[in-house]
Each structure stands twice: as C-alpha cells, then as structure tokens.
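Yeah, one chain of the complex is gone here, protein chain that is, but the others are all in their spots.
Every chain is named by a letter (A and B) in the order it is written, and numbering of its residues begins at 1.
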Amino acid sequence: MSTRTIEIMVGLFVAAGIAALFMLAMKVSNLATYGGDEGYIISASFDNIGGLKVRSLVSASGVRVGQVTGIEYDSDGYEARVTMSIDPQYDKFPTDTAASIMTSGLLGEQYVGLQPGAEEEYLKAGSEVELTQSALVLEQIIGQFLYNMAEEK
Amino acid sequence: MHKKVQALTIPAQRIKIIPDSHPLPKGHDLSDTLIKIRGLKFSRGERMIIDGIDMDIPRKGITAIMGPSGTGKTTLLKLIGGQLHPDAGSIEVDGQNVHKLKTSQLYALRKRMGMLFQSGALLTDLSVFENVAYPLREHTRLSEGLIRQLVLLKLNAVGLRGAAQLMPSELSGGMARRVAMARAISLDPMMIMYDEPFTGQDPISKGVLVKLIRELNNVLDICSIVVSHDVQETLSIADYVYVISDGEIVGHGRPEDCKVSDSEWIRQFIDGLADGPVPFHYPAESVLDDLITGNTKS
Partner (left out) sequence: MMLLFDKLQSLGHSSLTSLQRLGRGHVFLMQVLPAMEGMLFRPGLLIRQMYSVGVLTLLIIVVAGLFVGMVMALQSYYALVDFGAEDSVSVMVVLSLLRELGPVVTALLFAGRAGSALTAEIGLMKATEQLSGMEMMAVNPIERVIAPRFLAGFLSMPLLAAIFSAVGVMGGYLVAVELLGLDAGAFWSQAVSNVDLYHDLGNGMIKSAVFGFVVVWIAVFEGYDCVPTSDGLGKATTRTVVHSSLAVLGLDFVLTALMFSE
C-alpha cells in the first residue's frame, strides 16, 4: 500500500476520532450549557433545598434558563443560600420574581423554578430573589398527612 | 564431566604456528592489527561461553573463526560489535575499546562495521532496494538520485540489481544474504563480519557466497571476519584461521597449516569425525547404570 493511501487512512481515522469526541461533547453532554459562565449571577435563600445540587437546572415555565452554581449554608440567617447563573439572553426577570424548588416527576431531579412577577425593574447581576419557596420534603408531607388523618378521627 | 575431558586433552595439542617462517599472502600484514582482543571472558548464567581469548585480527584480509556449533563464535562477533558486554577482558577496534565507548561513539564506530547475520536480518517491511538504502537514509543526507545510484551499484556488486523491487519474503535464503551483504557495504565500512554465511545453503549458493566474500574483500580492501563451521568453503577463502572450541582458542594459523595439522582436535573438526576429543556421547551415566540397573540420579 502506498504511503499516500496510508496517510489518507490515518487522516480519516484521526478526523473520525475528533468528530466522535465533538459529537459526544455537543450532543450528549452539557458543553453547550457551559456558556453559563457568562451569565449573570443571582442568589436566593431557602429554608430547605431538599436534594438540590450544584449544576441543577434553573427553569422558567419549564424552559431552561440557567443553572445552580453554588450552594452554601448561611449560619447567620439559618438558611441555605443558592447562587444561580442565568443565561444572558434571559435578562428580563422582574425584581419580584419568585424562586421555588421543584421536583421533576415523583422521584426525579430537583430544580429551581422561577415565576416572573410584575415589577417594572429587572433582576441584574448580584440581585437577590426575595420570594422563595422551599423544597417539598416527601417525608414531611406524608408525616403531616398521617398526623391530620389521626386528628380527624 | 564433559568440560573436564576437554580441558585435559586440548591444551596439549595446540597446533604450533610460526608466522615468520612462511611468506604471508599479499596484503595480509599481521603487524597492522585492526581488532585486538585480550583476555576476553563472557558467561551466560553459569555457563562459560568465552573463556579467556586473545586474538589479533589484521586490518586487511579474511580472518576465519571456526569451531563447532555452540562454542561462542556468534557471541564473539556480538562482543566485537558491542552488543554484548564481556565479564572480563577488552576488545579494541581500530584503537578504541569497544566497551568503554559512550553510546554515540559506539554508534559512530558501528557505522564503520558491517555485519551479516545468519538470517540476513533484512527489514521485512521494506523492499530490497529500501533495505540497502536504509543505512544511507539513516546516516547520510544524500539526494534521492545519489542514493538510488549507490544502492543499485551495491546491488549490482552482489548480482541482485534486478531484484531491487522484490520484498524480502520473496527472496531465497542465499539471495537474502546477498542483499544483506549489499546493505553491509552500503556505508563503505572498514570491516565486515559474516555470521555463518554458508549455513543451510545449496552448493551453488555457497559457491556464490564464497566468491562474493573473496571479491568484496579484495575490491574494497577491508577486513573480513568469517565465522563458520563449513570447513571447505571457509578454508578456501581465509587468509588466517582461528579455531575455537568451548570458548577457548585451540589453534590458529594459515589454512594450509590447518589442513596438514596433526592435532587430534583439528583433525576431528576438519575431517568431520564423529568421535574424538569432542565425544560422540553427551556426558551421561554408563550404559550399564542407565539401562540395565536403572540406577540413575534423575
């Protein structure tokens, strides 16, 4: 086999390998969402974040608008503080937007849902979301339900 | 046991050589030494392969190193080429102690040595032409045209210019060796070492190889070392012969001396006798012990 054929084959092989890597990066991993670095950061405090994790989704009306970038416990306010990066094209969330922690499906992942309010001004980098609703903890709900049942009897 | 027998018989029967009493062949000057070996010892594991050899190989002419199989002849060539390290002793090639050289110096020295391996050692993924061109491509920056000319000249010298485009797998054993010879002379070395060049060749190939070794040596005017156990072929071309057995030199001299030597050992080797100083039987218990009484240490 001529050197030229061999070189062409090797070139194809390397191109195929790089294309495969590229396909994996673009199609099935979150490379596209790494643009999140350029988004603006807002924060919110919750009484209980349940199973929320760093890199969990932030969505509005079911559409992904950003992701959670940090979670820490605020020992002054006895609350969990969640910082989120919102993609720059979604820059029109009113200042009275509410953040709540929701679950996709019964056993699914938890994510932060944003419900826009009605103010004229918009959230910007460093803003704090004031209205928050904590995660629903299944055990608590079931516990409460059982407690209520018992009381009714 | 084996070793003891040899040690007892051989030293007493070394052939005597008086170099000055005979006129040496033209161009064969013993005083101009290319390779000087002193007190060389080499062992593998507990087996002594070369046991104290002194040898002088002249700068011009064909020196043959003969001896039975497995007596360390090939090992000796590898020691000269610096591929193996001796346990003791020294080898000087052209004034340089081979085993004290740095790698780069050793490689520089090897460029001036040609070696022909038993199998030819051609690179199987390259054509005949590329095999001969290989040392030139590795060590020189000649133009493609010049390399082509040189390679075809060298191949012509061994009569294989027409086979330049064949692959090594398409060559017969004798042709492979001739290609390897063309490759060995491609850098115009000062010496060529032939490792068993005649083994396993038909009479015609042997004849061709004999002629080539002789001619190459005369034309290039270099030092050729032929390691072989093919008595007739080797004696017919050698200017000087060393005979080795069990890692020791048991005799040396010019081919004519060997032919008429009365040493029992040399006679056995040259005439191909089955029994002699080298016993027919591998050392063993006596037949009585082994077969009849079954009284053996296993």
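Basically, contacts are C-beta pairs under 8 Å (C-beta built on N, C-alpha and C of every residue); 3 or more make two chains touch, one makes a residue touch a chain.
Here the structure is a predicted model, which means the values were calculated and not measured.
Every shown chain touched by the omitted chain in the complete complex is listed here: A, B. Among B:52, B:68 or B:81, the one in contact with the hidden chain is B:81.
Residue-wise, the contact with the chain that is not shown comes from A:9, picked out of A:9, A:131 or A:146. When the whole complex is considered, the residue among A:57, A:82, A:101 or A:129 that touches the unshown chain is A:57.
Residues 3, 6-7, 9-10, 12-14, 16-21, 23-25, 27-34, 55, 57, 64, 107, 109 of chain A touch the missing chain (whole complex, contact as defined above).
By the touch criterion stated above, the residues of chain B touching the omitted chain are 78, 81, 83, 107-108, 110-111, 113-115, 117-119, 121-124, 134-135, 138-139, 180, 183.
Convention: only the chains that are shown with their structure count from here on.
Centroids of chain A and chain B (each the mean of its C-alpha atoms) stand 78 Å apart.
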